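Apart from one protein chain that is not included, each protein chain of the complex appears where it belongs.
Then we have chain A:
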Amino acid sequence: MASAPPPILTLSGITKSFPGVRALDGVDLEVLPGEVHCLLGQNGAGKSTLIKVVAGAHQPDTGEITWQGEQVTLSNPVSAMRLGISTIYQELDLVLHLSVAENVHLGHERATAGFVRRGEARTRTSELLTRLGHPEIHPDTIVGDLSSAGQQIVSMARALSHDTQLIVMDEPSAVLDPDEVGNLFRIVENLTADNVAVVYISHRLEEIRRIGDRVTVLKDGRAVARGLPAKETATKDIVALMTGRDVEHSFPRRATPFDDAEGGEPVLVAEGLSRAGEFDPLDLEIRPGEIVGLAGLVGSGRSEILETLYGARTPTGGTVRVEGKRLRPGSVISAVRAGLGLAPEERKAQALFMLESVTRNVSISSLPRFSRGGWLDRSGERAAAHDNIRELSLRPDNPDAAIRTLSGGNQQKAVLARWLLRRCKVLLLDEPTRGVDVGARSELYTLIRRLADDGVAVLLVSSEIPEVLGLADRVLVLREGQVVHTAPARELDEHRVLDLVMEGSQA
């Protein structure tokens, strides 16, 4: 396929600068019709900027875009769409309270004299959903009622509702469970069979290997490798290109396995904790320095358990104790006071104050420490925050930087710094490495390990089983709100956990 068809899209010498940053520094990209072209790179490598250029959301400073042999200017998203380029962003841009059909036709409603031809829209939506292998989604369903996988299907239907010849997918698998990922791959295969080109962005190398044809690797705003064969190139080589280093990420092991005898009294004890309809009564103990992993599919009750322990959801039964002191059920304030900290799944929506500086994001849970009679000691606050972000090697090393300018990995470090500053005893981590690039992941693993070594008890939820197995001392496997297995991590492997997680969901 490499030589025969002319490329459908060619970018050459694209540069794009933002104040203070050169996001793209002469990127070339060539996409062939009907191929899955994977875009790889660490956060900050320029992937997002590049796809925004392709989508018409950003205008390049210099460089040329050629579409089907003609030089074009993509002055806005509509012009890109008219040409046949659709983009599915990581944060799905659907209107949650409208129906599936209305979302699919949003912006290009089929109408006569201003009156929407609803029947036609519905029929066409059904056709698109069938083409995507999801005839069970009804065009009249309200999008907000669908799972995130379902919503992604709707986004794709919307992309296809235009006469699309190129679809850009930004980390489509990030919100999906393993079985849903399989379905996504089938859709991608069907699309390419229809000669639609797909530009696919993912942090997961194994996915790229499964469906990718060619790979372009970005680093620091440049394409360091173009059109590598996706299936044949060694992982080691790809990682080396992305990081400029020759490493696979490894999990920092504790020197000796965590033993029942060490660690002493459990710091967090949950007894019979439950929330009707979300998870069954759960007993859980975590000792200082221990990392406990919760493995399970999305919807197995993982995040719900974390949030209930934390008081963000009110339990329907059971108790939580920290160092023997019982927490007020459903009170985050009581949990934080007792020494709990949460790094929630949706960083931007649930943890960060995007208008504020790093310092203010870090210090927000420790304000009483920097105040006397309500009066803030701002230099003390800044200095303490600075110490903490330096300890976590957060970049840039500037406590006054605006949090929104930081990469995902560094924003996550800011959240960890918040709880480090608070000197929390139990850290609840919900998908701590979601949307974090490979290099920063390893750093986060090291940090989590170090926090545990310093005596913090950690409860970790992650969709990535290797992450749970690599970090945790003990693993609880969840299925449909129930703990189906508990074992030391060293006695488990990925296949065993996957079996346990999925067993029964087949039935």
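Just a few scattered comments:
Here is the rule we use: a contact is a pair of C-beta atoms (placed from the backbone, for glycine too) under 8 Å apart; a residue touches a chain by one contact, two chains touch by 3 or more; residues count from 1.
In the analysis below, contacts and distances are computed from a predicted model.
Chain not shown in the complex: UniProt lists it as "ABC transporter permease", one of "Sigma-B regulation protein RsbU (Phosphoserine phosphatase)", "NADH-quinone oxidoreductase subunit H", "ABC transporter permease" or "Sulfur-oxidizing protein SoxZ".
From the set A:Val95, A:Ala276 or A:Ala349, the residue in touch with the chain omitted from the display is A:Ala349, counting the whole complex. Within the whole complex, the absent chain has one touching residue among A:Asp61, A:Glu265 or A:Asp400, and that is A:Asp400.
Of the listed residues A:Ser365, A:Ser407, A:Thr446 or A:Gln482, the one in contact with the hidden chain in the full complex is A:Ser365. Interface with the hidden chain, as seen from chain A, comprises residues 19-20, 310, 312, 332-333, 335-337, 342, 344, 349-356, 360, 364-365, 367-368, 371, 374-376, 378, 400, 402, 418.
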